[in-house]
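For this depiction, one protein chain was excluded, whereas all remaining protein chains were kept in their positions.
Naming follows writing order (A, B, C, D and E), and every chain is counted from residue 1.
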Amino acid sequence: MSEDISTQNTLTQRNQTAVMGPQVGNLALKGGVPIVSEDGRELTTLNLGPTHPSTHGIFQNILTMDGEKIVSGVPTIGYIHRAFEKIAERRPLYQITTLTDRMNYCSSPINNMGWHMTVEKLLGIEVPKRAQYIRVIMMELARIADHLICNSILGVDSGAFTGFLYVMQKREEIYEIYEEMCGARLTTNMGRFGGMERDLSKEAIRKIREFIQSFPPVMQEFEKMLNRNRIFIDRTVGVGPVSQEMALQYGFSGPNLRAAGIDYDVRVMNPYSSYQDFEFDIPVGYTGDTYDRFMVRNGEIWESFKIIKQAIENLPEGPFHADAPEFYLPPKQEVYRNMEALIYHFKIVMGEIPIPVGEVYHAVEGGNGELGFHLISDGGRSPYRLKMRRPCFIFYQAYPEMCKGVTLSDAIIIMSSMNVIAGELDA
Amino acid sequence: MSERPNNIKLVDAPDGYGGSGFFATSFEKVIALARSNSLWPLPFATSCCGIEFMATMGATYDLARFGSERPSFSPRQSDMLLVMGTIAKKMAPIVRQTYIQMAEPRWVIAVGACASSGGIFDTYSVLQGIDRVVPVDVYVPGCPPRPEQILDGVMQLQEIVKNEPLRRRDSPEYQALLESYGIIK
Amino acid sequence: MPITADITWYILTALTLISALAVILVRNPMYSVLSLVLTFFLLSCHYFLLNAQFLGVVNMIVYAGAIMVLFLFVVMFLNLREYREETKNNLTKIGAFVMGLAILGAIIASIRRLQYPMPSNDQFNVTTGYVETLGDLLFRDYLLPFELVTVLFFIAMVGAIIIGKREKGERHF
Amino acid sequence: MQLTNRSKKIDKSEMSLAERMYLPAIASGMAITLKHFFKKKPTINYPEQKRYLGPIFRGHHILKKDEAGRERCTACGLCAVACPAEAISMVAAERQSGEEHLYREEKYAAVYEINMLRCIFCGLCEEACPKQAIYLRHDEFVPVFMSRDEVIYGKNKLVENMDKRYLREGWK
Amino acid sequence: MLTNQEIADDLLSQFGDKIAGFEEHHEIMSVFTTVETAKPMIEYLYQHPTFQFQYLTDLAGIHYPDNTGGELSVVYHLHSWTNNHRIMIRIFVPIDAPDVPTLIDVYKSANWMEREAYDFFGINFVGHPNLIRILNIEEMDYFPMRKEYPLEDATRQDKIDALFGR
Partner (left out) sequence: MDIFWIKAIIVLVIFGLSLVVAMYSTWAERKVAGYMQDRPGPNRAGWGGLLQPLADAGKMFFKEDFIPAQANKWLFIAGPCLAMLTALLSSAVVPFGDTIIVGSDEVQVQGIEVNIGILWVFGIVSLGVYGVMVGGWASNNKFSLLGAIRAASQNISYELAMGLSLIAVIMMTGSLSVRDIINTQHGGSWNLLYQPLGFIIFLTCAFAECNRTPFDLPECEAELIGGYHTEYSSMKLGFYLFAEYINMFVSSCVVSALYFGGFNYPFMDKVAEALGNDATGHNIATAIGFGVFFMKALFFVFFFMWVRWTLPRFRYDQLMNLGWRSLIPLAILNIVVTGIGLMFEIRWFSWVAVVIIVGVALVQAAMKPKAARGILEAAPVR
């Protein structure tokens, strides 16, 4: 691997045709001979990505096309490979939270909480009920934000830009709630092992209640603009269907799987963080086409909304973090007064707390499906091996099969309805 | 219709010679002013910062106020390359090619820690700052930066553009700069 | 302004001839098609000059606007480099030359035998080229041929659709 | 495949003839956009208007002084260790006699540098600091940079100015 | 409700001495087995009428440099949705000949997961149709997740390593 890319001589003529990305020589015209299909049609190669506007994250698809019909697609990923798993092997556990932030950046709280729960499982910490409820609220807000982005971007890719900006305002409100909770909008670094880093403030509760008030009309408006619009229906129904067998084979999970009609949801199958306390349904689709995916996400937004409402109504009193002094940072005042607290403080920050040797797998229902953390600890300050099960990475491999035989426009809609998040895809 | 806030700072007219019915100014300044108010972005969004850029484009912050809401995904048509998010070493040649394909005058904003310096991703696969492959005009810190900061970056770039002489792109200094990046015109 | 009209006519005719020659002399088929479009456009201008606006516009819509678009459509898909290297042996060249001469002779012969009606200023009727006159003619004097032609076109259209439908395989567009 | 009893099918009913004719959906969509046309805009005119970001927003770093104007930092290095981006570096020095009015503890940071482009504003340094010396301000951003040379902030830019003390204010 | 014991008993009766042992971590059982048995075992679990482990949750490679003769490990993480039960199957291969049969014909999703494991650890999945690097550039000549590579970016200039704890 070359260290200094600036000296690489990959230079092309400046006024070369603007293909969006590098020409992939071996897959384009082979030695000037056009690619010909079985029945003698001359095929073209279209290089979609890595910087094509519809590849929201960054991945490349080299499509072989017959006119506007796609014959085959070869996806290339790894354009923002950041080696999360390698970095995690030399970071103390609490610093890995910042890495999980950047994995599925549309719903970082879910990733944060998933990671915290994994570690809590390893350390054997029992999280108090209030903290669990706060986590649920944050996770469901994150799910709403995630699905809002996906669905509104699907609108953008099909040409309806305006709905995107309507729901974006609501997403902005969700970010304000995060900000009240942890001080950042997107990469939240929210929560700590054993609970939350701070309680829900009055302002945060006010904002959540305000959100509950103001969200439904906007969402209804968004649905009204697209759900029963024939142009949209025609664009999406029957496009990129995924059968149940195919979904199982390709390891689908999350909304994309449920669109195919399988009601697998980690929140229901393996409830974590008090999800068993809440009443909600699992929206499922029929044939797993783009319309189903869209509608399932819409349905999930409403379900999440229901959960948030229940959680904020029944928010239990009590502490917002576990009583685990060796893992949870003591309050700053304690650090001055209490010698023990000071020692713990230093030990926690330095990562010197002994971690039990062992292994744990914990999965949460992320924005895109089962988000799992497989943590193997050898007792050191950082994980021996941390394998993240990233749903996007697994189901995106079905994309070439899904876009076979459809038109270019369909391929793009399928891509955005799958909600492939590059950070999660490439890790 | 909503009332217009009165405190919006409009662009001041450039210095020039006013008279009854005419207003002469340095042509160069007018063009620079025009350019600065019509910076069409090429969003090179790879990760988190791209999501914040969406927020910047959105109703609450509205990049359109600065005349830069027309995202042109074709490098030919854009004026500023907004690199948002981590640039892996696999991606670096593509950033560079996109930059090469852009028509002059072109500017680059590195948005966020990852694009500016690699951020927390101090690993084998991540490029430690895009200024190793393309010249950068403005760095915006933050991970991701708030929309306000992205707007700050755009306004800073407007300032740069406003003060850029028309002939800068032909100057030997600029050629030398490009050459130091191995970009031949 | 008869003199202006004359000058216009000469310029137009020259341009028409040049573009018509360009159609066959230019090697790049793309240019060739575009010259043909230009030729049609200039021919339409001739019609306008003759006060036959309807014919002119229809010529423009049908030939320049629709048929030539399809031509261009086809040419756009051609791999131009292939056709340039097409070799022509002497036999075809001689054949082409002979054929061309024969056609030229036929044209000259037919033109020579033609009787030109000479229009005079007092016979000139402004409304001759108008669509009303044309409509009157078509739907009164020539109703039968007109209807026959429409039926013919209709049959051709149906035939084209049927042939197009017979394409094998899935949808292609 | 039915795994739970909580599944709920989505609405995917056949289009009615009215929906098939495009126009009703188009009309209702256009009514929505027109309604928004006359709505009050939530836009914040940023450089002129600034939003209050909440009391715990993680912005510009600041090295606090105590009431007497002495630096709180004791150069223990916890913040540097806690930093996932490894953006903080410092050089510790012993406090000399006569410097008691400058530094609160016996040890202080002679050099304290943060690489602002590396920093990811995660707030872990603030949490790690046992002396409550480093904070992330809620009311100020790190400005944008125009060159790589200015991105490393030393103590001159980080230490609190006693004339304009930083206070973390809650919601009014 | 399926228990780990049932599965263990069933597997023992089916594969007997091919199983090197069992381990249980937080309710998920790991089955240690040999490279040759892994695939038949997974196929067996897939087709078993009651177990129905039809979902491949994850496939992870791990590097144990100290475990001579079995430096590289592959963990298959299976999930039976109908029973809502998870199980892990682990195998060890020597680093000199890391040949593991591919699972693509059982689970299509194994395709990229195996490519990722190859990319990170250099595990050679025999029978994989397209075993090339997936996340890293193809010219790379080492396997980055192996423990011997610290792999911080060597070109980083703005860091001081002198501080303790790093």
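Just so we're on the same page, contacts are C-beta pairs under 8 Å (C-beta built on N, C-alpha and C of every residue); 3 or more make two chains touch, one makes a residue touch a chain.
Since the structure is predicted, the reported quantities are computational estimates derived from the model, not experimental observations.
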item: Neighbouring shown chains of the undisplayed chain, as defined at the top; value: A, B, C, D
item: Sole contact to the chain not displayed, among A:Glu85, A:Glu120, A:Asp157 or A:Glu180; value: A:Asp157
item: Residue of A:Leu93, A:Cys106, A:Met219 or A:Val239 touching the missing chain in the full complex; value: A:Val239
item: Residue ranges of subunit A at the interface with the undisplayed chain; value: 13, 15-20, 44, 46-47, 52-54, 68, 155-162, 165-166, 169, 225-226, 229, 231-235, 237-239, 286, 289, 291, 407-410, 412
item: Contact set of subunit B toward the excluded chain (per top definition); value: 1-2, 4, 8-11, 30-31, 33-35, 37-38, 58-59, 62, 64-67, 69-74, 76-77, 79, 103-105, 166, 169
item: Contact set of subunit C toward the excluded chain (per top definition); value: 30-31, 34, 37, 41, 44, 53-54, 57-58, 60-61, 64-66, 69-70, 72-73, 76, 130-131, 171, 173
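As a convention for this text, only the chains that are shown with their structure count from here on.
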item: Chain hops separating subunit D from subunit A, counting only touching neighbours; value: 1
item: Label of the chain whose CA centroid is most distant from the centroid of subunit B; value: C
item: Maximum centroid distance from subunit A, chain identifier (CA atoms); value: C
item: Winner on C-beta contact pairs when D-E is weighed against A-B; value: A-B
item: Between subunit C and subunit E, centroid-to-centroid distance (C-alpha), Å; value: 72
item: Euclidean distance of C-alpha centroids - subunit A vs subunit E, Å; value: 24
item: Touching two or more other chains - residue numbers and ranges from subunit B; value: 59-60, 89-90, 117-118, 120, 122-126, 132, 143, 146
item: Residues of subunit D whose C-beta touches two or more other chains; value: 1, 3, 42, 53, 81, 84, 86, 115, 118, 120-122
item: Touching residues (chain side subunit D, partner subunit E) in the complex; value: 1, 3, 77, 80-81, 86, 89-90, 115, 118, 152
item: Residues of subunit D touching subunit B in the complex; value: 37-51, 53, 84-86, 115-122, 141-146, 148, 151
item: Interface residues, subunit A side, partner subunit E - complex; value: 1, 3-4, 77-78, 81, 83, 85-86, 90, 121-122, 248-251, 262, 264, 269-270, 350-351, 358-361, 363, 370, 372, 374, 376, 385, 387, 389, 393-398, 426-427
